[in-house]
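Before any comments, here is the structure.
Removed from the display is one protein chain of the complex; every other protein chain stays in position.
And now, chain A:
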Amino acid sequence: MPDWLAQLLVTLLKAVLVALALLTTFAYMTLIERRLLARMQIRIGPNRVGPMGLLQPLADAIKSIFKEDLSVTLADKLVYTLAPIVAIGMALTAFGGIPAGPPRSLFGADPWVYNLDAGILVLLALTSMGVYGIFLGGWASGSKYPILGGLRSSAQMISYELGMGLSILGLLMLVGSTSFRAIVEWQALNGWLILFQVLGFALFLVSSFAETNRTPFDLPEAEQELVAGYLTEYSAIKWALFQMAEYVNMITASAVMSTLFFGGYRGPVFLDALIPGISGWPIVWLVVKIAFFLFLFIWVRATLPRLRYDQLMRFGWKLVLPVALLNTLMTAAYLAFARGTGLWLLGLLSLGGLLLLFVLSDRVRGLWNTPTQRRDREAAAVRTSGGD
């Protein structure tokens, strides 16, 4: 067997494995989410199908495959069918670039499907391709709720993508590379990047919640206002594919956050004193960190109310974007003028920025609520001045 063919087969195997692993994780994520939400609301959640409800995802999958696949009369059949495929394709592909361990640690093979020098850029590009799936799905449904929902989701996603792209600029300046592996290795030498980029991380976290359409930013799925957004006219497996894409995006976002800010596949070094070599266990640490962020996604969903759409857009454009730029400039100034003092200074600066944001949170909230407040004030003025 020629060398290139072997290489191709190994890559193919890894790609299929990653895709299947993501789909299984998605299936069980739905179960875990339901169970956890139930626990948080002091009830039990699905526990009938299989032990502890473990067969519930399987039952759901079989049900959705055997359902009737409808498309409404006005729908654009081709685009209507292609949109979920695009959404799931981009979502699954985006995960392939995440390194799950040092080179050759996966039975002699590299634990990633593709390794590009511009890893983050490719990831951002792929997530913005996912917007096409959602918008085209909404447009092709040929009905007004989906088209409004699709517009809303795509406007929200592109707005927060900006926040995502800008909030990691400071990190990229520090590391000086866009490759995931270089970032993880930098963190192995200098400590987790969250220590030095707390502000950037906070913005990135908020942006990725909005980017994956999760609460408190799940406006597209605001069933009380827009039926089900871009999903309204979808049924059977196409509907499931969109859901899948959302959850896979969540998993990818968790993986990206752990890789960029939490040391990726390397565990905390101080644990080495207890069990030698534990910080280097491949894959385990990445899975632990992803699981933590997935739990965070669910926890936030159970806790926070949804934003209104105008608040959401104002939050993205008036807060996340300028603060991300500020964070970039802060890191740039540190690297230009205060390099010699050590990284702790940058850490303090970043933490200070975040704390300042919290302290001023009432002012900040006023910033994106201003128009409605003004409207209320004007309405009140009219009410008091009118009459006899």
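As a convention for this text, a residue touches a chain if its C-beta (ideal position, glycine included) is under 8 Å from a C-beta of that chain, and two chains touch if they have at least 3 such contacts; residues count from 1.
Just so it is clear, contacts and distances are computed from a predicted model.
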{"item": "The complex's invisible chain, by UniProt name, from \"NADH-quinone oxidoreductase subunit\", \"Cytochrome bd-I ubiquinol oxidase subunit 2 apoprotein\", \"Phenylacetate-CoA oxygenase subunit PaaC\" or \"CoA transferase subunit A\"", "value": "\"NADH-quinone oxidoreductase subunit\""}
{"item": "Option touching the unshown chain, where A:A6, A:A21, A:V269 or A:A332 are the choices", "value": "A:A332"}
{"item": "Touching residue (missing chain; options A:A6, A:A21, A:L54 or A:L121)", "value": "A:L121"}
{"item": "Among A:A19, A:I32, A:L136 or A:V323, residue touching the chain not depicted", "value": "A:A19"}
{"item": "Options A:T232, A:S258 or A:S350, residue touching the unrepresented chain", "value": "A:T232"}
{"item": "Positions on chain A where the hidden chain makes contact", "value": "8, 11-12, 15-16, 18-19, 23, 64-74, 81, 84-86, 88-93, 96, 113-114, 121, 139, 141-145, 147-148, 151, 155, 158-159, 161-162, 165-166, 169, 172-173, 176-178, 227, 232-233, 236-238, 240-241, 309-310, 313-314, 317-318, 321-322, 325, 328-329, 332-333, 335-337, 339, 371-372, 375"}
